[in-house]
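Please read through the structure below; I'll follow up with questions.
All protein chains but one are shown at their positions in the complex.
Entry: chain A
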Amino acid sequence: MKYLQAVVAEGLKDAAPDRHKIEFRTDVKGVTTAWCVLDEKDDLLAVARFLAEGSARLSTITAYSTEKAKRTGNFEIAYHFDLDGDTLTVSVHVPPDGEVDSITSLFDNADWPEREMAELYGIKLRGHPHPERLFIDESLGDAVFDQYIPYSTMVNAATTKGLWEKVIAKGKGKGEGTP
């Protein structure tokens, strides 16, 4: 708890002075969760930088569009960091056509969660080294969480028939005959 508060309070002073709200909650076992909301999404990299220097570990990233967020058209992205057992959640708001900085340069393991939020919500990343699809097939559009997609289409290996039709179509296109 003390470690978390010291690191976070000190870091935020430089990274996002007067542009954040923070709240600490400690449970009966003495485990603390801290909740920080940044007013400016572009402060994210500076905040992530002091956390990386303070030996935080990125646990995961949650992107979401709540009912309220849907009305305003914003996405909320919550970055969950582990600091020796305590958890700090840093949230930013991103407008629908806005971009958010990739933190992969500071946290190697941000790679997969960032690609996942890009394919599920259509969030655009700035500075991701290889922003390809992670789980969702290329043939599906962006932001699948906002669409209705049948299960068989959603999974890559849809059905045997569908897979072979793709293979045959590809083979014909190359003039190699049918397999």
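The definition used in the following text is that a contact is a pair of C-beta atoms (placed from the backbone, for glycine too) under 8 Å apart; a residue touches a chain by one contact, two chains touch by 3 or more; residues count from 1.
Just so it is clear, contacts and distances are computed from a predicted model.
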Hidden subunit of the complex - UniProt protein name among "Beta-ketoacyl synthase N-terminal-like domain-containing protein", "Dolichyl-phosphate-mannose-protein mannosyltransferase", "Carbon monoxide-induced hydrogenase" or "Carbohydrate ABC transporter permease": "Carbon monoxide-induced hydrogenase"
In chain A, positions touching the absent partner: 27, 29-31, 33, 35, 57-60, 62, 64, 66-67, 78, 80, 82, 84-87, 89, 107-109, 111-113, 120, 133-137, 144-145, 149, 151, 154-157
